[in-house]
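The structure under discussion appears below in the form of structure tokens.
Then we have chain A:
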Amino acid sequence: MKKVKYAFFLGCLIPAREPNYESSVRKIAPELGIDLVEMEGANCCAPFSIQSVDHLSWLALAARNLCVAEQMGLDIMTLCNDCYESLLMGNTILKEDKEIRDKVNEILADVGLEFKAKTDVKTFVDVLHKDVGLVRVKNAIRRPFNGLQVAVQPGCHLTRPKRIHFGEWMGVTALDELVEATGAKSIAYERKESCCGGPLRGINDEVAQHVAKQKLDSIKAAAADCIVTVCPFCYLELDMGQLEIKRHMQLKEEEYDLPVLHFVELLRMAMGMELEDWEIRAHRTPITRVLKM
Partner candidate 1 sequence: MQKAVMVIGGGIAGIQASLDLANRGFKVHLVEKDPSIGGRMAQLDKTFPTMDCSICILAPKMIECAHNRNVQLLTYSEVKDVKGSIGSFKVKVLRKPRYVDESKCNGCGICAQNCPSEAPNEFDENMGMRKAIYMPFPQAVPRVMVIDKDSCIECGLCDKVCPADAIDREQQPEEVELNVGAITVATGFDMFDPSVIPQYGYGRLKNVITAMELERILCASGPTGGHLIRPSDGRIPRNIAFIQCIGSRDRREWINHPYCSSICCKYAVKDAVLIKEHEPNTVVTIFYIDLRAFGRGFQEFVNRAKSEFGIRFTRSSPGEISEDPSTSNLVVWFEDPTTRTVHHNSFDLVVLCPALIPRKGVGELAKILGVELDNYGFFKSADSVRKPLDTNIPGIFACGYCLGPKTGDVPDSITQGSGTAGRIAEILGAREAS
Partner candidate 2 sequence: MIEEPRIGVFICHCGVNIGGVINVPEVTEYASKLPRVTYAEHSLYTCSEAGLAAIRKAVAEHSLNRVVVASCTPRTHEPLFRETVKEAGLNPYLFEMANIRDQCSWVHMHEPGKATEKAKDLVRMAVAKAALLEPQTEPEVEVKDASLVIGAGVAGMTAALSMANQGFKVYLIEREKEPGGIVRRLYKLYPTLARSSEVVGPLAKAVKSHRNIELMTSTTLKEASGYVGNFNVILATPNGDKEANVGTIIVACGALNYRPPQGLYQYKVLDKVVTQEELDGILRRDDLGKPERIVMIQCVGARKGEIRPSALEAFPRSDTAELLRKILKARKEEGWPYCSRICCMNAIKNAILVKENSPKTDVVILYGDLRVYKEYEDFYKRARDLEVRFVRHIEEVPPEIAQTPEGKINVAAYDALSGLEVNFKTDWVVLSTPLRPRRGEVLLARMLKVPIGTDGFLMEAHLKLRPVDTNVDGVFISGTVSGPKDVSESIISGEAAAARASILMANRKVRTDAITALVDEDLCIGCGLCEEICPYGAPKIEAGKSKIREILCRGCGSCAAECLRRAITMRHFGDHQILEQVKALLVPTG
């Protein structure tokens, strides 16, 4: 079967906090013919928190990662929406704006690198949807989640800004189609396209939690069985977030008990590969409800 090969950009958050995300990816990738090659020495993508500090530093760091992939002669595949957005936008700017490109290359010269605009950036969703294709994903399903009501949380940086994504693909629909390929139902809910609040985590927790609450309330109103994310920030904010919100806003225990899964976990289970205990325990909000399906 057709193999697809990518430079695998893991980022910071996933290896540090969400090994259960990484493990599931590594499990299903070979099954679907995705060949993931480690990016030796890759650094932080420089997410918006860093972009907020200094524009040039962001581009320089993004460029360095892109150079690593260029040397591997591969396109980059990211898991995290923020890595995706940072590298994609950085790549776009560096490709379009010669002035800034020269500036960045002058900086990279010190570390013996040069940005040659030879690589592209994709996300895991993109790869599954476009390269592997819905058909192959469907064929891989052994244990479909029929009747599972899923609130999909695509995450802002997968779908926005439209000026970059529009025309190419719409992350929302792509992810919906993938979720439904597992037999589950992707339900509509009012705040679907709105932010999870994650970006302000650790910077302004109170605001972050209020924003997350808007989202959770709207998901609850839609009577979802669980939330499915692809972005580790969204995952963190909605999974861990539920506990924090309950604590800080003095809400009743049963107020929120919405299981949050990484999409790959849902897919992996649907493909008939059980989660291991540590992977189940990694979820702050119990996911037993989904496991029982």
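Candidate selection criterion: all candidates are chains of the complex that A comes from, given by their letters.
Quick notes on this structure:
Note that in this section contacts are C-beta pairs under 8 Å (C-beta built on N, C-alpha and C of every residue); 3 or more make two chains touch, one makes a residue touch a chain; residues count from 1.
Just so it is clear, the model here is predicted, and its values are computed rather than measured.
Looking at 1 or 2, the chain of this complex that touches chain A is the one numbered 1. Listing the residues of chain A that touch candidate 1 in their complex gives 162-163, 166-167, 190.
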